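Shown below is the structure under consideration.
In this view, the complex is presented without one of its protein chains, the others remaining in place.
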Amino acid sequence: MNKVENNRAWFLVLPVLLLVAFSAVIPLMTVVNYSIQDILDPHTRFFVGDEWFREMLRDSQLQSALGRQLIFSFSVLAIQIPLGIAIALCMPTRGIWVAISLVLVALPLLVPWNVVGTIWQLFARGDIGLLGVTLNSIGIEYNYTRGSTAAWFTVLAMDVWHWTSLVVLLCYSGLRAIPDAYYQAARIDGASRIAVFRYIQLPRLAGVLTIAVLLRFMDSFMIYAEPFVLTGGGPGSSTTFLSQHLATMAIAQFDVSRAAAFSLIYFLIILAISWVFYTIITRATKD
Amino acid sequence: MDWMVWTLPSALFFTTIALILVGMTVWEVVQPSTFRRGLLPLKTTRGDRLFIALLSSAWFHLGWLGLTDQPVWYMTIFCVIWLAAVLRWG
Amino acid sequence: MAKITLDNLAHSYFPEPKGEEDYALKQLDHVWNDGEAYALLGASGCGKSTLLNIISGLLVPSRGRILFNDKDVTEQDTVARNIAQVFQFPVVYDTMTVGANLAFPLRNRRMEPAYVARRVQKIASMIGMEDMLERKARGLTADAKQKISLGRGMVREDVNAILFDEPLTVIDPHMKWELRTQLKALHNEFGHTMIYVTHDQTEALTFADKVVVMHDGKVVQLGTPEELFDTPEHTFVGYFIGSPGMNLIDADVSGDKAICAGHEVTLGGRYKPMSGRVQIGIRPEFVSITSQDQGLPVTVKRVEDVGRHQILRAEFEGRQINAILPEGLPIPAAPIRMKFAPERISVYVNDWRVAPDEVTATPSKEVVL
Amino acid sequence: MSLVLEGVSKLVEGEHHIYPTDLTLERGTMNVLLGPTLSGKTTLMRIMAGLDVPATGRVLWEGRDVTGMKVQDRKVAMVYQQFINYPSMTVYDNIASPLKLMGVSKSEIDKRVKDAAALMQLTPMLDRRPLELSGGQQQRCALARALVKNAGLVLLDEPLANLDYKLREELRAEIPRIFEESGAIFVYATTEPEEALLLGGNVGTMWEGRITQFGPTPKVYREPCDATTARVFSDPPMNFTRIEKTGDKISFGEGQSAPAQGALAGLADGVYTAGFRPDHLHLSAQGADGLHFQCHLNVTEITGSETFAHLSHGPDHWVGLLHGVQDLTLDAPIEVWLDVAHVYVFDEQGKLVAPAAFAMAA
Partner (left out) sequence: MERTKKIGLIVYILFLMIPIYWLINLSLQPNRDIMGSFSLYPQNLTFDNYRRIFTEAGWARGYLNSLIYVLMNTVISITVALPAAYAFSRYKFIGDKHLFFWLLTNRMAPPAVFLLPFFQLYQTVGIFDMHIAVALAHCLFSIPLAVWILEGFMSGVPKEIDETAYIDGYSFPRFFVFIFIPLIRSGIGVAVFFCFMFSWVELLLARTLTSVDARPISVVMTRSISATGVDWGMLAAAGVLTLIPGALVIYFVRNNLARGFALGRV
């Protein structure tokens, strides 16, 4: 659709802008202020400049947390995006099963995040959980509170359980937008199932996938409540992701300045990666 | 406002950003920009180039702080030049 | 290439059709001869697209069989039937280049790369897109996209039939000429069986060797463009073909005379006495005006100068009668009379044409306006 | 009452969609904008309606400058190619909506809606919603809504393009009738020359953002001011060939020549382009001065009453529109005749330098 140039459209965006700016820009500025000072108490503070940044960038604990985080987030994307697309392709397109499948598929999305942790805790424990008991009884050593690999996989499985449905819903909607004529033409052209996916369905999913990838990336990069409840970051620090590290720093140790400096680094990482995703996917669908 | 623990450098920083945004907007109103292909490997508008320049400047600063012990000002001066260069040729 | 036989075909979109009116496609028996170009002509909703989709295998008919070269393919899917189809709105694979789009049906069938390249070149030159082969199909205009769709439909040489579903809807009038002529030339060259669905009579008549006129789920007439024009078997055909359509006037017919509201019209043949609603039909092309004391007295409503001829819209006894008159012919403003060429008058009883017992006047081949 | 465009132009991203254009439309006229897709018809109508603001120039309505005026405040009506109705309202409410907004009384609304519905043969469908109607009915609903408010300017942007051929024919005959009753300025955009001819009135032929000619329809058809106009206003397309004038002779190649008479006599010696319409090609000699050409017949298309012959003549592709059904041998030589009186002559810039003699006589 060719849009009309009209800068008065800004007035329509203004409410959103003010509302979001109020809750986003002011806290962001404050965090920047924190990050360049040493705050002993609300009335005693010193300007320290780039000191915290230098310190945080060289902190090995944070570096390893960042490494874990990146591996986790990319695993999440690598599993959930293809799986979500696949399930979306399996969804029924007409009849009462549409509504039923949608309700069932959407259910995990509406579980409060800490309850997700609880559910998986109860499900995966070696003594009372269905998963834990089953795995142990067929001879697989599984205890997510002790084995770090087991813990890591449990967190990953939990995230897949919780969030794949978001990708499914978005892709399902994207798929429904494809006119029947495309499928008919493909049948007549003798296109294989894979060719139909590659040349008809995937290009039409680009828009929803942009959003799905961005949302999943950002949210998984900031995962906090679920692993906190499930593993508490352990065993050791195998499932301590960035958010948790920050929370410990900011809340438990009340080291707000260092935490602020680190938050900003963290923010820049998400911003850069998100921008790259956004640009790649939106540009790929143009020209 | 006290709880926001303002400092002069950060205040200057945000003022600069705000001024740049206002400036860009005025520029855009006076002379609308179009997509073009410069040294950057993608077609950009002026606003895209500003964003790319700012984000990369932030990263340059982080790299500088993480890898050297030199004062941060060197990098800042470089980034001002970088910003202008990206806007001009990017 | 194949002969296509429709045997006792009918289709309803309802799972359990109750009566005749539930059928989108009523009883149909028909043979499409190998290598001929057909047009399926009718108003929207007459069932023509349904029929097309049944032939292409996108739809399984509720009743009856389809035979390709006497082999039953009713249950076969589209791929097995080996046909090509072009849709009303352009279907292109956006992410592929124009060349890859054209090559797609061939590559899917694992043809030799050298052959594919050759064939794509040929088709591209036919649709005038040789210099765009490397370009992405995304962002092309609608008519460029539709040309690609047409090209994709014609790229395979071994198809049983090529089906076109109103393919020129989105194309500009000038381009329509070009593409239609190319299709026609292509048909002459390769002799594919082609079925062309349209609601546009000009497209149907110019493209096809034989035109199938459909109305309300039924075929009302099958014939060459000439037959449809000269001797419409049904008043619908008379109305639908020709622009403006055939004039129909209620009349009493006896022998070789028809009486229309007290005025006598000479017919081109002798007819048996008939009952039911009797009408005479005459195409506007065969109506002339006269100041003499014969023919039907009419009042002129409007004269439209259409360039190469004029359309005179007149009224006779509350009914509109149109005449097509030569360019530049002066039309008197005074009350005039209309004269019909006797050999061109058809007689209809309850909408179906009745042949005369004995022909008294034969039409001349060349009609000079 | 009149609509005047003064030097109106439209730029989109640095490209001219409309070059500076002057146009005056008088009250009670039917004006057809004829041109291929993307030639600027819609853009021009949007400027007239006030939906787009021109880059330069002024729009005057009844002598008053309305260039920047909001659409809501203008007395215009518009019908699009797509069937645009308010899907959530019934047909009755759709037709009534502009009147309600104008503050017309309930009884008056009822009367006018029912009149418009009767005119458009929508009376039985007044309680239905637009999406339950067929395409033709939907478009009639849109037309009724546009007509009911008695706007001074009615803009119809290819209103019949998405309809079935026969339905189009019926509504096309209807529109001039409605127009005659309304007394408003009608502007009607179309890509089809035949439609322009049937509607009559004035025609403005458009090509790549310019109005190439504006005037009474038959006049523009018979005396196109340049080759572009002739090409736009011709279906089947006009045939062109290269000719040369030397002294008092016009040479058509192949040893065919004609004496340079009438308007042709005044031309300077040189190379020109001759244009003639397909229906002026014949299979038999036309008059004593008739030209005849040795052509190659590629394809024929037979409509039952006419035959289109696609011919090659040297480098030129011609179309001949022959009356009746002609049984011709394809892919074979053929001889065709042309009366010089039917030939238009254009110069190298495409300007008409000598109109066809028959058109001047008419």
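Read from first to last, the chains carry the letters A, B, C and D; within each, the first residue is number 1.
Note that a contact is a pair of C-beta atoms (placed from the backbone, for glycine too) under 8 Å apart; a residue touches a chain by one contact, two chains touch by 3 or more.
Model, not experiment: these values are computed from the prediction.
**Q** Taking the complete complex into account, which shown chains does the hidden chain touch?
**A** When the entire complex is considered, the left-out chain reaches A, B, D.
**Q** Which one, A:Trp113, A:Phe153 or A:Phe197, makes contact with the chain that was left out?
**A** A:Trp113
**Q** Of A:Phe153, A:Tyr183, A:Phe197 or A:Trp275, which residue touches the hidden chain?
**A** Missing-chain contact among the listed residues: A:Trp275.
**Q** List the chain D residues touching the unshown chain?
**A** 49, 51, 70-72, 74, 76-78, 80, 82, 84, 86-88, 97-98, 101-102, 142, 145, 149
**Q** Extract the touching residues of chain A with respect to the undisplayed chain.
**A** Residues of chain A in touch with the missing chain: 1, 3-10, 12-13, 15-17, 19-20, 22-24, 26-28, 30-31, 34, 86-87, 89-92, 98-115, 118-120, 122-123, 127-131, 133, 161, 164-165, 169-170, 172-178, 193, 207-208, 211, 214-215, 218-219, 221-222, 224-225, 242-244, 246-247, 249-251, 256, 259-260, 262-263, 266-267, 270-271, 274-275, 278.
**Q** Tell me, which residues in chain B touch the chain that this view leaves out?
**A** Touch set of chain B with respect to the missing chain: 3-4, 25, 28-29, 32, 47-48, 51.
To be clear about the criterion, only the chains that are shown with their structure count from here on.
**Q** Express in whole angstrom the distance between the two chain centres, defined as the mean CA positions of chain A and chain C.
**A** Centre separation, chain A to chain C: 58 Å.
**Q** Per the centroid of Cα atoms for each chain, what is the distance between chain A and chain B, given in Å?
**A** 28
**Q** If a residue has to touch 2 or more other chains to count, which residues of chain C qualify?
**A** none
**Q** Which chain D residues reach two or more other chains?
**A** none
**Q** Touching chain A in the complex: which residues of chain B?
**A** Spelled out, the residues of chain B in touch with chain A are 2-7, 9-10, 13-14, 29, 42-43, 51, 55, 58-59, 62, 65-66, 69, 72.
**Q** Under the touch definition given earlier, write down the residues of chain C that touch chain A in their complex.
**A** Per the touch definition, chain C meets chain A at residues 56, 58, 77-79, 83-85, 87-89, 91, 93-96, 104-105, 108-109, 136, 138-139, 149, 152.
**Q** Taking the complex as given, what residues does chain D use to touch chain C?
**A** 36-38, 134-135, 164-167, 169, 173, 176, 191-194, 197-198, 200, 217-218, 221, 231, 235-237, 277, 279, 298-299, 301-305, 308, 310, 319, 321, 323-325, 330-331, 358, 362
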